[in-house]
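All protein chains of the complex are present and in place, except for one that has been dropped.
Note that the chains are named A and B in the order they appear, and that numbering of residues resets to 1 at the start of each chain.
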Amino acid sequence: MAAINLDDSVMTTRLDAVVNWARKNSLWPLPFGTACCAIEFMSMMASRYDFSRFGAEALRFSPRQSDMLLVLGTITNKQAPILRQVYAQMAEPKWVVSVGVCASSGGMYRTYATLQGIDRVVPVDVYVPGCPPRPESIIFGAMQLQKKIEKETLMARREHIEQFYASMDRQEKLQLERGLTNYQVVREMVLAAGENGEQKIW
Amino acid sequence: MVIERIDEQLPGAILDRHAFRGDQTIVVDRAALLGVVDFIYREGFQQLMDVTAVDGGQRDPRFDVVYHFLNLTSQERLRLKVRVADQESVPSLTGRFKSADWAEREVADLFGIPFDGHPDPRRLIMWEDYPGHPLRKDYPLDGGDAFCSQDIGASYAPDARSLNG
Partner (left out) sequence: MAELNVETPRTSDADRMIVNMGPSHPVTHGTLHIVLELEGEVIVKATPQIGYLHRGVEKLGENLTYQQFIPLTDRLNYCSSLMNNVGYTLAVEKLLGIQDPPRSRVLRVLCSELARIGDHLVCIGINAVDIGAFTAFLYLFKERETIYDLFEMMAGQRLHSSFTRIGGLFRDIPPEFVPLCEQFLESCPRAVDEMERLLTHNPIWADRTKGVGAIAPENAINWGYTGPCLRAAGVAQDLRVAQPYLDYETYDFDVPVGTTGDVYDRYLVRTEEMRQSLRIVRQCLDKLKEIGPGPVIVDDYKIALPPKEKVYTRMESLIHHFKLIMHGIDMPVGEVYSATEAANGELGFYLVSDGTKAPYRIHVRPPCFPIFSSFDEQVKGRLIADAVSILGAMNIIAGELDR
């Protein structure tokens, strides 16, 4: 019987590192395209920039089958509860890339209708600036996310997501109590968060 | 000119008229609106391009409801205005023009001007229980969002960053 050299076949590492390595290399994007940034995203998918070079070209339009939410475009107050729901429905673990200034901060629309940054309603991992960001920037944003996944711990990610679920429960409770539409509930939660300086509702 | 013919046919319907940079405008009595629209439709103004409103602020009556018509044969345009006070309603043109359907719903939603006889008077743009009518002059631009006038400080989504550490 030949002696087994453990050094050749066994490798020790941290669980976090292994899992994250797998996670970062198999991102399944869900494009949540609402406005002009989605047009740049189309360019990114099309002939010249060709996002398939990065292995993430398999777009999934169902939140159940994806783990990277790309928010492309303006999120209005009317869209906010839908974004929250889509995020809640995604398979765990999940990451959010906010593409464009509209998604990141409301951009040039400081009005009654636009949500001033999606990080007020869902947790965001990477912000891509620009109006619209060039396709290169969006690709760079996705690469930054890979770097981030590499570094994070599994526990932190889980807590992060659970915090969000708690806010979904709060939303539901409020909705039942007050008998409002989900648009109005999220709007009022956001307004209250703005008043008390907390800024975010999750 | 169609305006003269309206005056002949429906005396007293036109309250005021003016032209600016070639745009003909007539202000029509609210009660005579449907009659005038019927008349100009038969005169060839068969496309209702747009319905909107202007909030006059302190003016009395407060709102102008503005209609833009196009005559496809002669390529003339006509602007028609109806003056209404707050809470006063305007007869709906949906019986004549299908394009009035959504356009009137939008005006009703954003200005709070009711349209009489509209078949589907739900809100179009904002949601059902949205408070207020945003395009009115006394509605604040930021919709009362304290965040809009606040400085975006370091407290902004701190958790998203700390994960990176």
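Here is the rule we go by: a residue touches a chain if its C-beta (ideal position, glycine included) is under 8 Å from a C-beta of that chain, and two chains touch if they have at least 3 such contacts.
Remember, it's a predicted structure, so these values are computed and weren't measured experimentally.
Partner chains of the missing chain, restricted to those shown and counted over the full complex, are A, B. Within the whole complex, the absent chain has one touching residue among A:88, A:113, A:161 or A:174, and that is A:113. Only one of A:19, A:42, A:88 or A:180 touches the chain withheld from this view, namely A:42. Those residues of chain A that touch the chain absent from the view are 32-36, 38-40, 42-43, 46-48, 61, 72-74, 76, 78-79, 82, 86, 108-114, 131-132, 134.
In the full complex, the hidden chain is touched by chain B at residues 20-21, 23, 25, 46-50, 52, 54-55, 66, 68, 72, 75, 77, 79, 97-99, 101-103, 124-127, 134-135, 139, 141.
Rule of thumb we're sticking to: only the chains that are shown with their structure count from here on.
Taken together, the chain A residues at the contact with chain B in this complex read 78, 105, 110-113, 116-117, 119-120, 123-125, 148, 151-152, 156-157, 160, 163, 180-181, 183-184, 190-191, 193-195, 197-200. Put simply, chain B touches chain A in their complex at residues 126-130, 134, 139-148, 150, 152, 155-157, 159-160, 163-165.
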